[in-house]
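Note that one protein chain of the assembly has been removed; the remaining protein chains are unaltered in position.
For chain A:
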């Protein structure tokens, strides 16, 4: 065991897989010699050579297109989009090529690849360095969509994603790359090295895709969330003084509906929290699913706390961000019913 930041845990996952499977290959903008703008792949090229870890032109469509060609031949590419906001030039390759290859070829060709991308805001990145595009991928059959919230999960989920036979969109909440974040931007941030969740095994282990984690057991209400918002929800629950159950979904597609259902049946109240904009967001899907399977157990309407339906602002970042106060207000509202 070692204390690792999420960045280090992700790097460790790639390191483990590069070492144990010659088919694994890592590439993207700046990921080779320099090791990525977030330093996630630092040192990997020096260790494994530039045939395994290399830089690409600024051409996201080519990064994913090349990965598809490689994956179809049996390699295991794990590529990086520098920011999730940059994935859109590759959207066609991901959604209509990678996601569909197995099905349309009746399994003659498959696409075991991972597209990693830093997601979300909270770093003053402005409109094009802060977006949370998960719903644009959960709508696409053939993809799996993963978003971790701890270094331990990040490593175990990334190893599972690289070993998965299908294409995986791996969203990395960049606000918690270096430590948890409780929604108070003026407060001091605690690095993962001083946090229990920074304990990460150095060797191979897997956190299975499609399994949610009950982060906090409780009986008053269920909060469904993922990524950075797990911590913000924890802060809100503490401030609100309620006994809430917090579920970290970890994998959005496929969704662990059984864990969700068991929790909401127990608590009878549910709120959904995500940072992405509201309309047609993943929260809508969660609410629909919960309503379908738990309607008769519900004591109150399911509500959601999300980013506003506006582009992510720069100077007013914390007005956009669904902080603990907003979640707390909604908790009280749901508890009143």
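The rule is short, and it goes like this: a contact is a pair of C-beta atoms (placed from the backbone, for glycine too) under 8 Å apart; a residue touches a chain by one contact, two chains touch by 3 or more; residues count from 1.
Rule of thumb we're sticking to: contacts and distances are computed from a predicted model.
Undergrad: Tell me the UniProt protein name of the chain this structure doesn't show, selecting from "phosphoenolpyruvate--glycerone phosphotransferase", "2-oxoisovalerate dehydrogenase subunit alpha", "Ferredoxin-like protein" or "ABC transporter permease".
TA: "2-oxoisovalerate dehydrogenase subunit alpha"
Undergrad: Among A:34, A:109 or A:124, which residue is in contact with the omitted chain in the full complex?
TA: A:109
Undergrad: Which one touches the absent chain: A:8, A:29, A:80 or A:97?
TA: Considering all chains, including the one not shown, the answer is A:97.
Undergrad: For the full complex, which residue in A:66, A:190, A:262 or A:284 touches the chain that was left out?
TA: A:66
Undergrad: Using the document's contact rule, name the residues of chain A that touch the chain not shown here.
TA: Its contact residues with the unshown chain are 25, 51, 56-57, 59, 61-62, 65-70, 72-75, 89, 92-93, 96-97, 100-110, 141-142, 144, 164-166, 210, 254-255, 257-258.
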